[in-house]
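Notes for the one structure printed next.
Missing here is one protein chain; the remaining ones are kept as they sit in the complex.
Labels run A and B following the written order; every chain starts at residue 1.
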Amino acid sequence: MFPDDLYYTEDHEWIRDEGSEYVVGITSYAVEQLGDITYVELPELGADVIRGETVATVESVKAASDVYSPVGGHICEVNDFLESRPELVNEDPYGEGWFFKLDSVRVSELNKLMKADAYEAYIKSLEK
Amino acid sequence: MSWIANTEDEQREMLRRIGASSLEDLFTVIPEEVRSGRLALPGSMSEFAIREHCAELAKKNDTSLVSFLGGGYYDHFIPAAIDALVSRGEFLTAYTPYQAECAQGTLQAIYEYQTAICRLTDMEFANASLYDGGTAVFEATTMAVRITNRRRIQCSPTLNPIYRRLLETHTFNLGLQIQTGVDPVGAACVIVQNPSFRGTVSDYTDLAQRCHEAGALLVVVFNPVSLGLLKTPGEMGADIAVAEGQSLGIPLSFGGPYLGILATKREYVRKMPGRLAAATVDHKGLRGFVLTLQAREQHIRREKAMSNICSNEALCALRALIYLCLLGPQGLKEVAHQCYAKTEYLKRLLPAEWLADNATTFNEFVVRLPISADQVVERMLTRGIVAGLPLHSVGAGEPTELLIAVTEKKTRGQLEFFAQSLREVVCS
Partner (left out) sequence: MQLIFELSKKGRRGVQIDPLDVPDVSPPSHLCRHTDLRLPEVTELDVVRHFTRLSRRNFGVDTNFYPLGSCTMKYNPKVMDRIAAEPGFAQLHPHLSSCPAFLKECQGALALIYHLERLLAEIGGMDAVTLQPIAGAHGELTGTLLIAAYHKDKRNEKDLVLVPDSAHGTNPASAAIAGFKVVEVPSAPDGTLDREAFRAALTERVAAVMLTCPNTHGLFEPAVQQIAEMAHAVDALMYYDGANLNAIVGRCRPGDLGFDVMHFNLHKTFATPHGMGGPGAGPVGVNEKLAPYLPGPRVTKTEEGYELSEPIKSIGKIAPFFGNFLVAVRAYAYIRMLGAEGLEAVSANAVLNANYVLSRLREYFPPAFQGNCMHECVLSAVPFLQHGVKALDFAKALLDKGFHAPTVYFPLTVKESLMIEPTETESRDTLDAFCDAMIELARDASESPEKLHAAPTTTPVGRLDEVRAARELNCIYPA
């Protein structure tokens, strides 16, 4: 149900290792909870962030949610398309709906994140 | 009298259905020792008796005096259609339009109000109303702090002293530096008022540019009626425009309810406090209106909301909208023009050396008198005139300075009688 090549946080962000960079977005579960996304406030390009820091905000009609950085690193790219097309997050949360990219990542912090099967179990525990 | 419909029989039947033996039975969860027993309040009154009683109280307030009081709150003419329309129960007794389909009247009115305010000010977005002009200055300030991440606020020395005091009180525990001046360097915003508290008119276009070069926002506090004549906040390049909307068809009401107006540029709309209506369509493609960007507000974002505002002044915003529609562009221009021209006429009837500010004024000006302003207003009262506001009473000027307001309602005869009386009481 959740892609195997990603790491997940308890706050429903995902992060993918793309070699020199890491891509971050929010999971399909988060998107389902929020409903139609109407706005994404992206992080500042070039910012150094620590794990768990609030870096973005995502809004739907009836909810707003902070997005936290899954690991520490340096924000090297943001997905500007989301500003005019927030619906990309609904349509393709693991692809075109990505939020930002990190480099200079604190790789050791990836160990603290969940793999797909653990995240799936975690979601099941939330739904109880 | 408690406007309760249920008869005693009905109450008994309802209690039976609930499974309670008495009305008191429904309150057993409240510990005995904290029940208050009968409150020490005066006995109840009939509708007739309360009308008489309140009419007596109202009569102890003298509204028959010819008044030149202003100081941010003005006695303009209010067309009768406003009262007739806002007292319709469908407006008066509705609440916040949470169910859009049965609140299209409210939502369309808010949309029209937002449009009217933006056209009046040349700004791009306006919210559905805040409490009053002073709290609107506070909301504009916290908005500027959110946008710039700076904590220093510069207030023009001629900002309404009440607004300044409200700003200081509301922010005293936030660690902001509220300073007097108009230096944008390092500031979140510079707050200016046009016309100023002393009635003087300026053009803040250059200041807007300096603000933007310094990364600060320009907040312009405007008088809505003045915009029938004077340069708008949008023309000057203001980032946030706020106002007391009382002049737009809202009675003076001894201080409230009034109307806080706030308008801004498109880029700042998500940092704006307060409700916002938007046009959209229903499933058949029919135009309709909803509240939007609610995720900024307290009921969704709680402690991270842009503001804590919930109840606003929607009915006063409706008054303002109807006022602007009734006056139209020509009417508002005429009202503004008359305020200006009649003020100028009165200034010319007074000794030139009394005029405290050598500047263009709008509907208000300051005279510096040879004797104390307190003495002058006492003496003028005996002639049936409230001569104006002694500035020192609001901590804004010299003891001899008097702030005199003139609206379109004043006649030439009243202005001449005022000028003659003022000369006489000062010289007597």
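Annotations for the structure displayed:
Assume contacts are C-beta pairs under 8 Å (C-beta built on N, C-alpha and C of every residue); 3 or more make two chains touch, one makes a residue touch a chain.
Just so it is clear, the model here is predicted, and its values are computed rather than measured.
Residues 36, 38-39, 59-62, 86-87 of subunit A touch the missing chain (whole complex, contact as defined above).
Simple rule for what comes next: only the chains that are shown with their structure count from here on.
As a whole-number value, the distance joining the C-alpha centres of subunit A and subunit B reads 43 Å.
Subunit A contributes residues 38-39, 41, 59-64, 66 to its touches with subunit B in the complex. Contacts from subunit B toward subunit A in the complex involve residues 270, 292-296, 300-301, 304.
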